[in-house]
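Removed: one protein chain of the complex. Kept in place: all other protein chains.
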Amino acid sequence: MFKRLTYGMVGGSKDSQIGIVHRKAINLHGKAELVCGSFSRNFKNTLATGKELKIEEKRLYRNYEEMAEEESKRPDKIDFVSIVTPNSSHYEVAKKFLESGINVMCEKPLTITLKEAEELKQLARKNNLLFAVAYSYTGYSMLRYARELIKRGEIGEVRFINGRYISEWMAKVPFAGKNSRHEWRSDPKVSGLSNCVADIGVHVDNVVSFLTGLKIKTLIARMDKFVEPDRLDDNASILINYDNGAEGIYWTSQIAVGHENTLDIGIYGTKGSIEWSQEHANYLKISKVNHPFITLSRGSEKVDDFIKNDYVTPGGHQEGYVEAFARVYDKFINAITKKKKGEILEQRDLDFPTVEDGVEGMRFIEKCVESTKRGASWVEF
Amino acid sequence: MFKRLTYGMVGGSKDSQIGIVHRKAINLHGKAELVCGSFSRNFKNTLATGKELKIEEKRLYRNYEEMAEEESKRPDKIDFVSIVTPNSSHYEVAKKFLESGINVMCEKPLTITLKEAEELKQLARKNNLLFAVAYSYTGYSMLRYARELIKRGEIGEVRFINGRYISEWMAKVPFAGKNSRHEWRSDPKVSGLSNCVADIGVHVDNVVSFLTGLKIKTLIARMDKFVEPDRLDDNASILINYDNGAEGIYWTSQIAVGHENTLDIGIYGTKGSIEWSQEHANYLKISKVNHPFITLSRGSEKVDDFIKNDYVTPGGHQEGYVEAFARVYDKFINAITKKKKGEILEQRDLDFPTVEDGVEGMRFIEKCVESTKRGASWVEF
Amino acid sequence: MFKRLTYGMVGGSKDSQIGIVHRKAINLHGKAELVCGSFSRNFKNTLATGKELKIEEKRLYRNYEEMAEEESKRPDKIDFVSIVTPNSSHYEVAKKFLESGINVMCEKPLTITLKEAEELKQLARKNNLLFAVAYSYTGYSMLRYARELIKRGEIGEVRFINGRYISEWMAKVPFAGKNSRHEWRSDPKVSGLSNCVADIGVHVDNVVSFLTGLKIKTLIARMDKFVEPDRLDDNASILINYDNGAEGIYWTSQIAVGHENTLDIGIYGTKGSIEWSQEHANYLKISKVNHPFITLSRGSEKVDDFIKNDYVTPGGHQEGYVEAFARVYDKFINAITKKKKGEILEQRDLDFPTVEDGVEGMRFIEKCVESTKRGASWVEF
Partner (left out) sequence: MFKRLTYGMVGGSKDSQIGIVHRKAINLHGKAELVCGSFSRNFKNTLATGKELKIEEKRLYRNYEEMAEEESKRPDKIDFVSIVTPNSSHYEVAKKFLESGINVMCEKPLTITLKEAEELKQLARKNNLLFAVAYSYTGYSMLRYARELIKRGEIGEVRFINGRYISEWMAKVPFAGKNSRHEWRSDPKVSGLSNCVADIGVHVDNVVSFLTGLKIKTLIARMDKFVEPDRLDDNASILINYDNGAEGIYWTSQIAVGHENTLDIGIYGTKGSIEWSQEHANYLKISKVNHPFITLSRGSEKVDDFIKNDYVTPGGHQEGYVEAFARVYDKFINAITKKKKGEILEQRDLDFPTVEDGVEGMRFIEKCVESTKRGASWVEF
C-alpha cells in the first residue's frame, strides 16, 4: 500500500544540525521518507550519513548533479529534494533539481543574488514544480492565528511595526566565527552579500509580510561589522516605509550579548496591537484600544478551534520549533500529494512559504546592502 | 533493509488527542512504524482510524484480546504496544500483551489500584519484557539537566520541594465534565479512585522523584470535590515528608481558573535551588546561596554539551512537548532494539519511566486517597 | 497655622532599616512630623539619632516609659507613637502609650502571645484610642482594587487560596542569623513563639483576610527548623479550611534560595481568579472562566478611576513599597485628624489594619505553633 512520499537531501550530513532538524520535521507527520542523498561534498561523509540513516547505498550520490540526474531517470524518483547547503550553492542545486523535474524545499536565504532568485522562480513556474523556502517560524500556531486576527481587522489598520531578531553568537570569545563550524557565515564567497541580515534579519521581513501582507516602499539600512575579523555584517538597523503608509523599525544582531535567539514582532494598528515572541511562542499579547491587554495561548478556546485540524500538541503544553517546522513541511507535502493525484491546486493549498517569498527575501537583502553602501540613505523598493 | 521497529496501539482513535500525540512522538525519530491497532471499542471507528493511518485492514482488530492473540502468532509480530485507553482498562490490556510476550508503553496512571500495578510489574519481570509508562515531562532537556545538576550536588542537600500542577478545565461553564469527551475522568468506574491526583498530581510526584530520587515517608492529602456534580476529586493539597528529612508541598487542581496547564517545580537545597516551569520549559532558574540567580537555557554552553547527542531543536529555539515525549519513546525504543539484537541492557539503557515508576505513582494515589478518607491525617508510605 | 500632626517613635535608631521606612512613609504625605523619640535602649544612640533627625534634645528620652509619661503631660503631646522595636517589647510599649492616652501604630506581629494582643485591643477600646498595625502590603493600590473586585463578586464564590511568602536570608552562608543584625529573629526571648511564621507568614494570613474577609475554621501547620543553630522556625507549610468551605495552602520560608521576598497570592473562585505578586506589585492577573486571562495595571482606566483620590504615582510608573506603606499611615493619620476635630469616625474611616487585625495575626501564629506541637495535626480556630 502506498504510504509515503519519498525525498532526498542535499547537504545535511550527520554532524550538521540543520539536516537533523529538516529530517525530524518531515518525520513528525510521517508522510515522507528519506530515500537518497548527497549529504556532503566529501563522499565518505555522505556514505557514513547514509548508513546511519539506513539509506540504500546505491542512492547515495557523489554530488548533487549525479543525484538529480540519476533520480530523474528512476520510475520511483523522489517527490522532492530538501536543500540544506550553505547559501552560495542554493541556486545551482535548486536549478539542477528544477531542471530535472523535481519539487524543491530550499533553506533561506533562497540564493545570494536577487537575479538568481528570480530565475529560480521563473524556472519553477515554467516546469510546473512546487518550490518551498524554509521560513520555519511561519509554522507556529500562534503566528498563524495572529495573521488571522489581523486579516479579520481586529487591530484595525496597521500603523507601526517593530521587529527584532537578535542573537549573541558572533560576540562570543574567542571569536565564534573563526575556525568554527559557522565560519562560512561571515565568508562572502559562501554567504554572499550578507551574514546577519541574510541569516536572521530576513526572518523579520518574512514574518511581517506573512502577518500583514504589507509591501515595503522604501528603506534605510545601516549594516555593521563590529567583530574583527568579520568580513560581513553582524548587526543591522533598518527603517521601513510600507506602501499603506505604515512604518517599521527592524533590528537584527549577532552581537547582542544575553540573547540566544530573540525574535520579537509587534504590530500596532488603529484599534489594537499584537505582539509575539519566539522565546514564548505559545502566547500572543493582544491589546485593544481602551482595554487592558490579554494573553492568548494556544489552548484558549477560539485559538483551539482555529487550529484544531492542524496541530499535535494539546493546549497548555508547548508547541515547539520542530512542530512549527513540521507544519510548513506538511503543507508542502500535502500540496505535492494533491498534485500527484492530478488534482487542481488552489491558493489555499499553497499556504506555505514559497519561492515568491524567497525572492522577496533576496530583494530585502539586496536593498539593505544597497542602502548601506549609499551611506545608510533611503532606497526605493 | 531493516529500518524500523513496528508497533500497535490500543485506544487512540482518530478523534482522540492522546492517540495523535503518541503517534507523532514516535514518528519524530522515525524508528518505529504503526502497523496494527484496536483504536476503539467501536470497530467501525477502528476501521476508519486504520484507513486514515494507512494500516492494512487485516491488522485492524475488534478488540485488544484479538489483537494480542493474533499479533503474538505472527512471525513479524509488533515490537511493542502503546496503550492509550482510559485508566480503568490499562491493567487488563497491559496484562494481556505482557502475557502475549509483547513489550508495553502505557499511559499514566498505570492502573486504578496499586495491587494491579504491582501485578503488572511482576508479570513484566517474569516475562522479561520492557514496560514504559508515559510520564512525558521527564523527556524535557532542561528537566534532565536539572536532574544532573542535583546529582552533582550543585544545590547541596535538598531541604524543601514545592510542586504544583494546576489547570482550570473542570471550572469551565457549563460544567466541562458533563457530556464532554472528558466526562469519564470524573467517573469512578473509568478513572478509578481519583481524577485530579491520578491525572495530573501524579506528574508532580513523578517529576520530583525523577529529579531527586527522594522517597516519600509520610504524607497528608486533602482531596476536594468543588465542582458539582463531580464524583471524584478536582483539587488536592498534599504535605510530604521525605526519607532524608526534606519536606514538600504539592498542589494540584482542575479548578484553578487562569491556568491551562501550569506545572511548576522548585527544589530548594542547602547550597542552592532549581526551579522549572512547564510553561517555559526551555529554561531553568538556578540560584546559589549568596549569588544573584541565573537563567539557564537549553542553548547555554554547558547544557548544550550535556544534551548534544539527544536533541533535535537548536539552542535558542523552543523544544516542545512532542520532542520531550519523543525522547521518552526514543529511549524505550532503543532499549527494545538493543534487546532484540541480543545485547545486555544496562541500567543506563533504562533511562525512561518504567513500570516501577508507574507502581510508585499508584502508591502515591492510593496513599492520597487513604489520607483524605482519614480526615486528611498523616499516613505512612 | 496648624499644618501637621506630631508623632514620636520607639525603636528605629538611625542604623535601623525599619525606622527609616516608617519615617519616610509618614513624610510622603507630609501630614505628621516627628518630634520626639526613644530610638534605642542605648541613650547615646537615641541622642545621635535625634540629632540627625533634628529633634529637640529635651524630647529625646532615655526609655519608652519616660517618653510616654513626659509626653502625656505636655499640652502639645504627640498625636501618635510608632513602635518599631523587636517583637517581644511591642506589648509593654504599646500598653504604656495606650495608658498614657496616645494613639499607636505598632509593627507586626502585634505581640508575642494572643493574650497580650487581646489585652491591647481591650485597652485601646476602653481608652478610645486608635491603634494601627503595620501590615504594609495592604496599602498597595492593586491589592486594594483586587479586594474591590472580589467584593463585587467578579470571581464568584472563593473556592481555593494559594499564598506564599518566601525568602532566602536564613539560608545564607555563613549563617545569616548568627551575629547578624537579624539574630534576634531566631531568639525566642525576643521574637516569641515563632520566627518565620510571625515575621512573614503572618502577612499571607493578613492579605488573604484583607482581600476576602474569610475566617479560618481549622488549620494544619508544619513548622521547620532547617538551619542550624536555628532556635525558631525558618519554614512552614500550612493547610487551611475557611468558614465558607473554601480551602487554602500557605507556604512561608526563609530558606527558599533564589527568593529575596516573594509574596504571591492567588484567589480562585467559581467565576474567576485574581493573582498578585509583590515583586510585580503594579499588576493583577485577572482570569474569568472561559476567557483568556488579562493583565490589569494601575494605569488601566477602571483601576485609575477607583484609586484616583488616593495615589501619587501616575499610571504606567511604579508604585513602590514606601507609597503603599504611606497609604496605610495616611488613613491612620486622617482618622486621628478627624477624631481630633471631634468628628465621628465611621467604619470607612478605619480602612487601615487595626489592632483587630493584629489580634487575628497572633491567633494565626499561636494556632500554627499549636498544630506543629501536635504533630502537624488539625486544630480548631
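Per-chain residue numbering starts at 1, and chain names A, B and C are given in the order in which the chains are listed.
Throughout what follows, a residue touches a chain if its C-beta (ideal position, glycine included) is under 8 Å from a C-beta of that chain, and two chains touch if they have at least 3 such contacts.
Note that the structure is predicted; figures quoted are calculated from it, not measured.
Chemist: Among the chains in view, which touch the chain not shown?
Modeler: A, B, C
Chemist: Given the contact definition stated above, which residue among C:Q17, C:N128 or C:Q347 touches the chain not shown here?
Modeler: C:Q17
Chemist: Out of A:K285, A:K339 or A:R363, which is the one that touches the chain we can't see?
Modeler: Only one of A:K285, A:K339 or A:R363 touches the chain omitted from view, namely A:K285.
Chemist: Applying the definition given at the start, please give the residues of subunit B touching the unseen chain.
Modeler: 286, 290, 292-297, 300-301
Chemist: List every residue of subunit C that touches the chain not included in the displayed model.
Modeler: Looking at subunit C, the ones touching the missing chain are residues 1-3, 17, 20-21, 23-24, 27-30, 54, 56, 167, 260-261, 278-282, 297, 299, 312-323.
Chemist: In the complete complex, which positions of subunit A touch the hidden chain?
Modeler: Listed in rising order, the touching residues are 155, 159-160, 162, 164, 168, 171-173, 220, 222, 224, 226, 235, 237, 239, 247, 249, 251, 253, 255-259, 266, 268-273, 275, 285-290, 293, 375-378.
In the analysis below, only the chains that are shown with their structure count from here on.
Chemist: To test your reading of the model: what rotation angle superimposes subunit B on subunit C by C-alpha positions, in degrees to the nearest 5?
Modeler: Fitting subunit B to subunit C on C-alpha atoms yields 180 degrees.
Chemist: If I average the Cα coordinates per chain and compare with the overall Cα mean, which chain comes out closest?
Modeler: Ranked by how close its C-alpha centre lies to the overall one, first comes B.
Chemist: Report the inter-chain centroid distance for subunit B and subunit C in whole angstrom, where each centroid is the mean of the CA atoms.
Modeler: Distance between chain centres: 44 Å.
Chemist: In angstrom, rounded to a whole number, how far apart do the mean CA points of subunit A and subunit C lie?
Modeler: Going by mean C-alpha positions, subunit A sits 55 Å from subunit C.
Chemist: Residues touching two or more other chains, restricted to subunit C: which are they?
Modeler: Residues 286, 290, 293 of subunit C each touch two or more of the other chains.
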